[in-house]
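Missing here is one protein chain; the remaining ones are kept as they sit in the complex.
Chain naming follows the written order as A, B and C, and within any one chain the residues start at number 1.
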């Protein structure tokens, strides 16, 4: 049946269903148990599934990911929660040198079906280290898969698909959208859900292609709505999968529109926009009316909360870039 | 006076001179003292400058970088050696969340004049984790500066400039070129040396612009020599500074040649080539005869030694890409 | 079965909390002065009153900050409520030349260093990330990444030794104190800092405020044995002190700092205390701990015992207590006024101080963004 859910609640229900469907699924992290996580994404799960499956861990991210690897080798499917984006770095070595390489190292004899959930991005007025966008660090790492949901419906299905995947998945959650509501049909089977590693046209359009993922999809859609009033038709594509990228629909779109703008919160320099710009230019060289433009966080550390509105891409900056693709 | 030096020996002499010129300069890392480093880059320095300045540390990279931060706050200028590229990740949190952010966090009141030396890249027939190219992880990180030397002359001066810099510098050393010789004029002052954060035309040309840094500069130059025999003139630019990038000379070149190829060992996906392709396309949109092409490591974990010749970009793959820019 | 064990460990408190903890105490919750074979304090009445004044003021300022957050004037606040004795005792034990590396909760230590309590509030208001000079105030910026500062402190202490600032002269030689929490004790960085401090014989005191919780996680999620015992395995002494006893915290920290400054190496102090409030203003402790536990600790309040002692010993009278309350109120009001009048940062300042030597990329972005903002001038935006 279909219900109206916040993105956070959809994740919670998705995790619950994964715990129900497979006894090997574990949830582990800081404060995920009794507290239900600082964002309450695991709310009620320890109460219902017990401390053996929903585990409050010691305070050390390398330990969380490192022991999850061992549990995965033993046959479990751990879902690790990193409390905030800025605290994933102590686990970086285990993620880059172990999680990403184990399958390759073993010639496929060791699978690490683990998920690392990371609430990411800014816009919640937090202090330092609580608003980072580290996705490029993971997308650049061969052996990892990286996805990001932008709405409650995707949140519900994508978290289950990530857990079902035999590859390790970095699951980027748009924390500032946790409270946004959408209709979610919780019936149906995983297999019939929209594919995990496929991008999706979130709003069809004809004049320019705007790409976004996670928290910026809403921003892009708002920009499209605003642009419509000015009689400009923006096609918004939700990338969803950040590694591997699914750019087929993007190429198709750009060949039609001839214009492309990529939006993300992460700094522009070596952010996903750079890879997408490079590939789109290679694939659509003769269709482009203007270079692929990027609307991104500035190349500074994430600033203090009272500056984040200026730092973060917003509707106006997206429209400004769209305009520039026409003025080129 | 001018002498013929290997790249490794030039680094050793540059470090020696830095230790002589400033009593606050320290060298710290695993095996850097009595052994002189596994690549002997710090050979003889502990003997001459003592254990208080050339420090064999416990075996923990986060500890090396974390204590170096404290030493820098105290007024020292630590030069940390990470033994191999693949072992920098345990220090990633200290680098990304502390080294990169301290100056910003303090509004410039805390300077961290530290250098993190990383022998990087493949081609030496090593086992896993000894042939990584992690530079994009650092270049994407605002607050860090990243450079890479490609020859003995640059090695000698750039390491001294990096140590003299009041910003933290990630110093990427092309380990497989440690034994390559060049003429080095060790006279003269730092201030008169070629700027640290400037790219340089390594070989002028007219038909196509090939960009490289670190170990791939030699490969690009060899390709240029080979191409010359086919009557094709390749301009090779040594990027030298990976953050910030100095692309002015690149734009100037590409406007002349209309063709651009970027070469690096790191995986193509979100490697420096993607950022460079995006910017060059933005700046030289109407000059490009073909999209900027990338010759890079494949998007797999670094393979076993007996596969690395296939994995690594070589002269033929560079020429193949050059050809494709003409066939577009 | 281990399976059962794992479950059981969750329900049961680790030894230290179940049994009466073995710790250094000089002032009981009832306000009785007790002796300890190794540690003692011999303070003047003025000094006793000074400690009381500090305790009351830091609590008052903390309460004010919590109120400011509730009223939307701060983005978040990490309250020290219940930890005043640990912070005032250790803070007052520092000599002027000593350097402190705090977490994000050491407002009391900061105050005892003679630093204006307004200094960290811009961080909690979201105006900046700290923006003070650690060397100027001998107090590092707050560090939010758990445990990271313990390595910075250790490196700094190595520098102190290199500078030849370790020795017998208490007014010249320097020591370093690194603050961290019970949860932080699980981080690799903290344990690595123990390795470094020991191997390099650094003049540092590790001061762990075991306030029983890491957000929602009780101490037994981090250890089965008292934390102070961690030190011995790294080659230096560890000791537990009653973290709600300002005299014990002062005495033990003072001696540990001098031990370090004299060249006798590092020490670990576990201040056994309790976080009376929420982890931060974003936290809801009722989800994970019961009222009776909090009440039990109320009886061990760090301020009440000092007041009782001062009265009993006739070191202070009601006029004094009233005067302290007035001063606390004045300082709180003054703090509030200055928080309310804090200007918001100018948009373009977000590009400042990324690098000491600048960067063309940042310069270009600043310039482009300035032009972009200008393009809205006059418009509705």
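To be clear about the criterion, contacts are C-beta pairs under 8 Å (C-beta built on N, C-alpha and C of every residue); 3 or more make two chains touch, one makes a residue touch a chain.
Please read all numbers here as calculations on a predicted model, not as lab measurements.
*Asks:* Please provide the labels of all shown chains that the missing chain touches.
*Replies:* Looking at the entire complex, the absent chain's contacts are A, B, C.
*Asks:* Would you indicate which residue among A:83, A:98 or A:325 is in contact with the undisplayed chain?
*Replies:* Considering all chains, including the one not shown, the answer is A:98.
*Asks:* Specify the residue from the set A:34, A:130 or A:145 that touches the hidden chain.
*Replies:* Only one listed residue reaches the unshown chain, and that is A:145.
*Asks:* Which residue, B:38, B:193 or B:226, contacts the hidden chain when the whole complex is considered?
*Replies:* B:38
*Asks:* With the full complex in mind, choose from C:25, C:79, C:143 or C:223 the residue touching the hidden chain.
*Replies:* C:223
*Asks:* In the full complex, which residues of chain A touch the absent chain?
*Replies:* 52, 57-58, 60, 62-63, 65-76, 78, 90, 93-94, 97-98, 101, 103-111, 113, 142-143, 145, 165-167, 244-246
*Asks:* Could you please point out the chain B residues that touch the chain left off the display?
*Replies:* 30-31, 33-36, 38, 50-52, 56-60, 62-63, 86-87, 89-90, 125-130, 269, 298-301, 303-307, 310-311, 316-317, 320
*Asks:* Suppose we count only contacts with the excluded chain; which residues of chain C make the list?
*Replies:* Considering the whole complex, chain C reaches the absent chain at 1-3, 5-6, 9, 158, 160-162, 164, 166-167, 185-189, 191-192, 195, 198-203, 220-225, 229-236, 238, 263, 265.
What we mean here is this: only the chains that are shown with their structure count from here on.
*Asks:* Taking each chain's centre as the average of its Cα atoms, which is closest to the average over all protein Cα atoms shown?
*Replies:* Closest to the centre of all protein C-alpha atoms: chain A.
*Asks:* Mind checking the centre-to-centre distance between chain B and chain C? Centres are C-alpha means, answer in whole Å.
*Replies:* From the centre of chain B to the centre of chain C is 40 Å.
*Asks:* Please report how many Å separate the Cα centroid of chain A from that of chain C, as a whole number.
*Replies:* Whole-Å distance between the two chain centres: 36.
*Asks:* For chain A, what residues touch not just one other chain but two or more?
*Replies:* 62, 86, 89-90, 128-129, 269, 298-301, in rising order.
*Asks:* Chain C: which residues touch two or more other chains?
*Replies:* Where chain C meets two or more other chains at a single residue, that happens at 128-129, 145, 188-189, 354, 359, 361.
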